[in-house]
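All protein chains but one are shown at their positions in the complex.
Chain IDs A and B follow the sequence of writing; residue 1 opens each chain.
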Amino acid sequence: MSFITYLINGISLGSVYAIIALGYTMVYGIAKMLNFAHGDIIMVGGFTVFTIVTTLGLPPALGILAAVIICTVLGLVIEKIAYRPLRKAASPLAVLITAIGVSYLLQNMALLIFGANTKSFTSVVNFSGLKLADGRINITGETIVTILSCIIIMAGLTFFINKTKAGQAMLAVSEDKGAAQLMGINVNGTIALTFAIGSALAAIAGVLLCSAYPSLTPYTGAMPGIKAFVAAVFGGIGSVPGAMIGGILLGVIEIFSRAYISSQMADAIVFGVLIIVLLVKPTGILGRNIQEKV
Amino acid sequence: MNSKKMQLNKNLTNNLITYGLVIAAFFVVQGMIWTGKSSSLMQGLLVPLCVYVILAVSLNLTVGILGELSLGHAGFMCVGAFASAFFSKCVQEAIPNSGLRFFLAILIGAAAAGLFGILIGIPVLRLKGDYLAIVTLAFGEIIKNIINVLYIGKDGNGFHFSMKDALSLHMESDGVLIINGAQGITGTPKDSSFIIGVALVLITLWIVLNIIHSRDGRAIMSIRDNRIAAESIGINITKYKLMAFSVSAALAGVAGVLYAHNLSTLTALPKNFGYNMSIMILVFVVLGGIGNIRGSVISAVILTLLPELLRGLNSYRMLIYAIVLIVMMLFNWSPKCIEFRERYSLKRLLKNRNHNKKEAE
Partner (left out) sequence: MALLEAKNLTISFGGLRAVDDFQISIEKGRLYGLIGPNGAGKTTVFNLLTGVYKPNEGIITLDGKDITGKKTIEINKAGIARTFQNIRLFKELSVIDNVKAGLHNHHPYSVIAGILRLPKYFREEKKMTEEAMELLKVFDLDGEAEYLAANLPYGKQRKLEIARALATRPKILLLDEPAAGMNPNETQELMDTIRFVRKQFDMTILLIEHDMKLVSGICEELTVLNFGRILAQGKTSEVLNDPEVIKAYLGE
């Protein structure tokens, strides 16, 4: 029975990874950059909800709304100030390092405002969850909400990309910026929109993550950010269903490793599986293989 | 023929400037220590400074010369640090001469890290760009993680290994715990010093610069510039990629040896051997100029000193560091900034003034 509990917990954690990975993968697909600050947006989302719900005592719904708005605006501002000027830089490393700078900036701003102490986060989910099989399987409310949110986001995003004009523009820009521009697509606007969506998703992921693991520090977002990036690569970076599959697989592997092998080795196992997958399939599970033409 | 000689001379002068810079900095600092003008805080920074310079120069071999992004450099440093600290602790009594012991420790640290470089390089160097970056990051994290659960002890019967805890080593009563899981290695002899650090910096520079200006360096750079063309003229891609990667790893291992023998307790924390460290080294390399070895030296020194100089600002210092980093990247790399700088550069303004003067005449 514990196996099923672990599996469900794994899917739940994986859903959080998947939501973060979606942001990563969309931004990578369109701007061809590793947004190292993406994980820290999660942390900003967490602190926003913490401030509104725990400090000010306002309703959680308001907190979530504020988190989404603040993170979206933050994502847009970062893109405009720090990333856009470097889009045509001679080396792709330039924007990577700038992203690292933004990551340091967000972490240290949070450190100044909230201090280094771990904050205990009040869950935004207020129903008690399910007990199945005579209480041997225990599914928390957070788990249910996380998995549901993930399904809804996935469905919504798939619809958005495939059925709306803005979504199609995104696909076009990620395929070929120059051609998209010639077709009259607003490339800058489309990239900004991608950052906005990615950041909004990160805000939601932040709320879900902090509800399930209720401790919050300025560095909360860093490791989940890296793991979500691993998940995105795992599934094939640039692919939306890939991010989903990668995220959930990663979550399940992590929880199982913690439960059955060693909690200290869990991260090593997660990274080890990534390496094996990439060695077998160098562009990830659903990644496209592009060969250089001679 | 003449022009080629000129180029050789130019390379030589360039390299000599780099060595000279390091030596001059060494004498300035030593002078300050002799005249008692240095704070203990500054003296504590000297060996770490050498460590970071070696790391930056060696990473530049992978990132700038080979042209592959590695985010696992701290992992190799970690291997070098633990292998050498383990060695030094084991032979502390057998080899009382600290100079000889440290020399052997450096060789062992470099060999261990270089070996890891080869082992990791063989499978992963087939990957490209960001995929290689994430896999090297993953390897770095795995190395750190494994060391945190590694227990090695020694008793009359020899060495005992475990990956669970110290008790499961089942040692005799005379057993000594050498690597104690997350507590790491304690009591490593403090063999590092500023002079040795500077010597190692010079050796690292010597190795890297001489590789760059040799047949092997040309092969490595030709792969960076155009892999398909390099193959077509008979250059063995795998061999040279692996060479650059493993030399880079071995030198990171040397940095690790220096680091480990500067501390009484060596632990593998996210702070010193995690991906954050790898990223910090990458920041040094990129800000110093990708492929610019002297730039790596200078930027590693400045960026290590910067947070310390800002210590007076206390909690704001890392914030300022972050802002400086972003602003410098935008200033150095944004095409618009570059254009702006070129238009209003001092040189050009002077040139224009002279030009106008001439016209006036």
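The rule is short, and it goes like this: contacts are C-beta pairs under 8 Å (C-beta built on N, C-alpha and C of every residue); 3 or more make two chains touch, one makes a residue touch a chain.
All figures in this text were calculated on a predicted structure; none of them were measured in a lab.
Of the candidate positions B:Lys190, B:Arg218 or B:Arg317, contact with the hidden chain is made by B:Arg218.
Contact with the chain that does not appear here is found for just one residue of B:Ile228, B:Ile302, B:Val327 or B:Leu350, B:Ile228.
For the chain missing from the display, the contacting residue among B:Ile185, B:Met243 or B:Val301 is B:Met243, taking the whole complex into account. Mapped onto chain B, the interface with the missing chain covers residues 1, 3-4, 6-7, 206-207, 210-211, 214-219, 221-222, 224-226, 228-237, 243, 291.
By our rule, only the chains that are shown with their structure count from here on.
Our note on geometry: chain A versus chain B, Cα centroid distance of 31 Å, whole angstroms. Remark: chain B residues 63, 69, 123-124, 126-127, 129-131, 133-135, 137-139, 141-142, 145-146, 148-149, 163, 182, 228, 275-276, 279, 282-283, 286-287, 290, 315-316, 318-319, 321-323, 325-326, 329-330, 332-337 touch chain A in the complex. Residue ranges of chain A in contact with chain B, taken from their complex: 28, 34, 36, 82, 85-86, 88-94, 96-98, 100-102, 104-105, 107-109, 111-112, 222, 226, 229-230, 233, 237, 262, 264-265, 267-268, 271-272, 274-275, 278-279, 282-283, 292, 294.
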